[in-house]
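For reference, the structure I am asking about is given below.
Heads up, one of the protein chains got dropped from this complex, but the rest are sitting where they should.
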Amino acid sequence: MSLSSDEYKKMGEAAVPKTKCFRNLSGAFLIGGTICLIGQFVLNFYLDAGLSTPNASAACSMTLIAFSAVLTGFGVYDKIAKFGGGGTLVPITGFANAVVSPAMEFKSEGFVLGLGVKIFTIAGPVIVYGVLASVAYGIIYWILKIM
Amino acid sequence: MAHKIGKQTLIIDGVVGIRSSAAVGSKKEGEGPLGKDFDIINDDSRFGEKTWEKAESKMQELACWKALKKAEAEMKDVDFIFAGDLLNQCIASAFSARGSKVPYIGLYGACSTFAEAVGLSAVFADSAAKNCLAVASSHFCSAERQYRFPLEYGGQRPPSAQWTATAAGAALVSKEEGFPFVKAVTFGTVEDFGINDQNNMGAAMAPAAAETLSQFFKDTYTDPEDYDLIVTGDLGFVGANLMKELMGRKGFPLGENYSDCGLMLYDREKQQVESGASGCGCSASVLSGHVIPMLRDGMLKSVLALSTGALMSPTSVQQGETIPGVAHLVCFSSEKGGIF
Partner (left out) sequence: MEYLKAFIVGGIICAIGQVFIDKTKLTPARILVGFVVSGVILSALGFYEPLVEFAGAGATVPLSGFGHSLAKGVRAAVADKGFLGAFTGGLSATAGGITAAIVFGFIIAVFFKPKDK
C-alpha cells in the first residue's frame, strides 16, 4: 500500500464526526447574547448611579470580569463554556476566564514562577497584539493629523 | 532467549507469563463500562495528594502495590521496573519508583508506553531477569495542564478530541511463572502521515498501529482471524475507523475481533469523551484490568494488544511540526508451547 500523506489527511478528516454546527451556533448566540444583556443591565445601573459614559463602561467591564472570576473559581464557567463556546470565549468574561484559570492552575508552582509567570499564558497575546495595533493606529492617526 | 523473526518481531522462546496485573482509576473510569474491572477506584482524583503530578505517582504506586500483592510477591523480588507516563521528564514514574530500590528503566513512548514496558519486560524475563514490573499511567488533570489548557479554562472540545484517562496499570512479568503467556513482541516504527491537528490524535496514531500490526502478521505468517481479540491502545472512534480502513488496504481486513481500549473505557454517549479515551493509563488499565484477566479466565485464548502513542510535545505542535505516531504490539496466549 502506498498512501500519500495528502490522501491520508483527507481520510482522516472524513473519519471525524461532524460538529453540531447549528447547536453550537445557537448556544454561542444565546449565551453570548445573555452575557451582553447582563452587561447592558450593569452599564445602565452605573449610568443611573451618575457615572459618566466612559467610567460606567469601565466599571461595567470590571464588574463582568469579577463575576466571571468568581464563576471560574467555583468551577462553573467552563461548564457554561461547554454549551456556550464562542458565547463564553468572545465576551470580556472569556478574557477574565483566560486570566483566572491559569492563575489558579499554576499556583502549585509557586506565586511568582507559577501564578505570576503563567497568569497571561492564554490572554497575554490579546494584550500584546491589541496594544501593538492601537499604537500602530495612534501613529497613523498622528501622521494624518499633522499633515 | 528471544529471537527475531521477519523484519521486527521478537519471539519469546522461553516460558514468560503475567503473574499478576492491577488497574487503578478514578471516578470517571469507575463510572465507565469497565468500572468493576478496576482493582482500585478512588473517587478523589487527587488521591489525597497536593498536586496532580503527585496524584499520578500515587496511582502508579498503588497499581504496583496491588499487582505485587495479587502475586504474593514483594518489591524486593522485582529485578527491573519498566515505567513511563506522559509528564515532562517522566516524573510520575521516576517519583513512584524512588522508594522501591529496584533498578528503574524509565520509558517514554507517549500512550504506547504500556505495551512498550510489557514487551521489554518479557524480553528481559526471557533472558536474565526473573520478575519485571511493567507500569504506565496518565492523569487527565496533569495532562491537560501540560498539553492543553488550565482545568478551569472554558473551551469546547471538537468531536475528534479524546479524553485522557486518569488511570494506571501494572503487570508483573515473570520467567516460568504466571498466566497468560507472552509469546511475541513487535516494537513499532515511527510513522508520520502529516496529521498536525492536536485534537485528532487517533488519526495521527492509526498509521503506526496499522504498520506494526501488519508487520507482525507478515513476520509470523498469521492473519487477523487467528486471534480471539486484536485490541489497539487509544485510537478512539476516529482512529479505530481509520485503522480498519488502513488494515483493509494492507490486505489484513479486521473483523469483529478488533476493538480499541479508547472505546472500551468510557461510555462515549453518556460520559462526554467525544472520540474516546486516551493516555498511557487507558491501554495500561484496560489491558491490566480487563483483557489480561479475560485471558486468565479462559474467555480469550489469544490476544494481540497494541498500545499506540502520538509522539508530540507542546513545543513541536507550536512549531508547526506534524504528529508522528508509534505502536508496540504484545502477543498474549494461553498456550504454553510455541504458536508460531
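Going by the order they are written in, the chains are A and B; count residues from 1 in each one.
Keep this in mind: contacts are C-beta pairs under 8 Å (C-beta built on N, C-alpha and C of every residue); 3 or more make two chains touch, one makes a residue touch a chain.
From a predicted model like this one, the values you see are computed outputs, not experimental measurements.
J.: So there's a chain missing from this view; which of the remaining chains does it actually touch?
T.: The chain that is not shown touches these displayed chains: A, B.
J.: Identify the residues of subunit A touching the omitted chain, counting contacts across the whole complex.
T.: Subunit A touches the missing chain through residues 19, 21, 24-25, 27-37, 39-44, 54, 57-62, 64-66, 69-70, 72-75, 78, 84-87, 89-96, 98-101, 103-105, 107, 115, 119, 122-123, 125-127, 129-131, 133-135, 137-142, 145.
J.: In the complete complex, the non-displayed chain touches which residues of subunit B?
T.: Touching the chain left out of view, subunit B contributes residues 26-27, 45-46, 140-141, 144, 150-152, 155-156, 166, 197, 199.
Convention: only the chains that are shown with their structure count from here on.
J.: So how far apart, in whole Å, are subunit A and subunit B when each is placed at the average of its C-alpha atoms?
T.: Whole-Å distance between the two chain centres: 37.
J.: Which part of subunit A faces subunit B closely enough to touch in the complex?
T.: Contacts found on subunit A: 1, 3, 5-6, 8-9, 11-12, 15-19, 24, 72-73, 75, 77-82, 84-85, 88-89, 94, 97-98, 100-102, 104-106, 108, 122.
J.: Which bits of subunit B are touching subunit A when the two form their complex?
T.: 50-52, 145, 149-156, 158-160, 192-195, 200, 202-203, 206-207, 237-239, 241-242, 245-246, 249-251, 272, 275
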